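Let me give you the structure first, and then I'll get to my questions.
Excluded from the complex is one protein chain; the other protein chains are retained at their positions.
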Amino acid sequence: MSTPAKPVNMDEHPIAPYLRMDRIPHIWCPTCGIGTVVKCFATALEEADIDLDKVVITSGIGCTGRVAGYMKLDAFHTTHGRAIPFATGLKLGRPELESVVFSGDGDLSGIGGNHFIHAARRNMDLLVILVNNFIYGMTGGQNAPTTPITAKSSTMPFGNFERPFNLPHLAASCGATFVSRWTCLHIRRLTKCMRMALRRKGFRFIEVIAPCSTLYSRLNRLGGGLELMRFYHDNAKIKHGIDTREVDIDFQDTIVCGNFVDEEKPTFLDMMNTHYEEVLGEKYVPMKPEGGWIHD
Amino acid sequence: MRYWRKPLDFDQVTVPHGEVVIIADRCKGCAFCVEYCPKDVLVMSEDFNVKGYHPPEVVVEGECVNCNLCEMICPDFAIFCVPANDVAAVDAVRSIAAEEDANAEEEALN
Partner (left out) sequence: MKTDPAGVLTGVHYLDGDYACGEGAMAAGCRFVAGYPITPSTEVVERISRRFPVMGGTFIQMEDELASMAAVAGAAWTGTKSMTVTSGPGFSLMMENIGLAAMMETPCVVVNVQRGGPSTGLPTMVGQADMMQARWGSHGDYELIAMSPQSPQEAFDLTIDAFNLAETYRVPVMFMMDECVGHMTEKVVIPDAGEIDVIPRLLSDKSPEEYQPYAINGRPVPEMVRAGDGYRFHTTGLTHDDRGYPDMSAERQQINVQRIMDKILLNVDDIVRYEEEEIEGAEVVVVAYGITARVARMGIDLARKKGVKVGFLRLVVVWPFPEKRIAELAGQIKAFVVPEINLGQMVLEVERCSAGRAAAVHVPHAGGGVHDPKSICKAIVEAAK
């Protein structure tokens, strides 16, 4: 006997205030994990208790790049790979903003790789949420910089032979001060991690492994999203604080999750302000937190 | 819930209760909620929603503990829980638990 269906107002879903309900349902495939990550992020925003008017979200191009279009924040859907510098411009133009980058593995580590490493190097005050589905989904399943060796994709039809990135290691070695990886199955830990990250400063990097049912798992005959979630359940190991050199992901092998790096270091703006105050003394006029907008 | 021994404050523990609300037409039939509900409250129904997918349905009454896991894990924002302030449901849970305990003791004795 099932519960009789209650007449439900769509907007009653608890996440509705954080979404552009006029654009729901979203475009992501059945069993795609991106929706789950968005839910975790919205919950983290609620729990972190920050001024949502001051949160700006920038996405690039790709399936995960569509996230900006669904979140009810000041949202920017920019060019492929350039979400990080765009978000940097937003942050530096109005320092009081919390600038979040929410994009995919191909967008941020492929075409956007250069921007990724420099933003980490500078400890630019950005929260980067990278959804890693090991493939370029939107364009039809091409090889990505994170595709594991032997995995098939549309441009590596005989299996990938190129070494993939170990993204947490890349971020940590470039100087990111907060580095984590979770799968989208770890909903509560991911939400908590995002909440922690929202309260910190500096370059915060969260990699979220998510299933791509239509392309990655289909091209590799791994089933659908549910099968991949079961795989994460059985093969994800949580190792907080482990050296990021050891968190590579091989094809259908252990996925090491956890909070790997959590340090407090001065951000780009901290260092800039401190330095100019030292060198220029009273002559230094920093940009106001409200930004460089000049008006009467 | 099965206990290996009855906790001393069993009478004071309140198990939260919830009611599952399903926005059937938004569901894309991924079955994450069914798979991961800790109380196995849901199954994929035989019905079709407007998009042709099978949405989940609640098959075990009164077991939902408002843990919100389905709400968190659903990629389509199609399911959520609300707390149920229902004394009858609390009693139902207690009686089911008592029954399970009785069964377990019987098995152990045999």
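Quick notes on this structure:
For reference, chains read A and B in written order, and residue numbers begin at 1 within each chain.
To be clear about the criterion, a residue touches a chain if its C-beta (ideal position, glycine included) is under 8 Å from a C-beta of that chain, and two chains touch if they have at least 3 such contacts.
Note that the structure is predicted; figures quoted are calculated from it, not measured.
In the full assembly, the chain not pictured is in contact with A, by the touch criterion defined above.
Here one chain is not drawn; of A:Lys39, A:Arg82 or A:Arg204, the residue touching it is A:Arg82.
The chain that is not drawn here is touched, among residues A:Glu96, A:Glu162, A:Asp250 or A:Glu263, by A:Glu96.
Although one chain is not drawn, its touching partners on chain A can still be listed: residues 20, 22-23, 53-54, 56, 58, 68-69, 72-79, 81-82, 84-90, 92-94, 96-97, 114-115, 118, 272, 276, 280, 283-288, 291-296.
Keep in mind that, in the parts below, only the chains that are shown with their structure count from here on.
Our note on geometry: chain A versus chain B, Cα centroid distance of 31 Å, whole angstroms. Note for the complex: chain B touches chain A at residues 19-24, 26, 28-32, 35-36, 45, 53, 57-59, 61, 69, 71-77, 80.
Listed in rising order, the residues of chain A touching chain B in the complex are 1-3, 5-6, 8, 10, 12-16, 19, 24-26, 28-36, 39-40, 43, 184-185, 187-188, 191, 224-226, 229-230.
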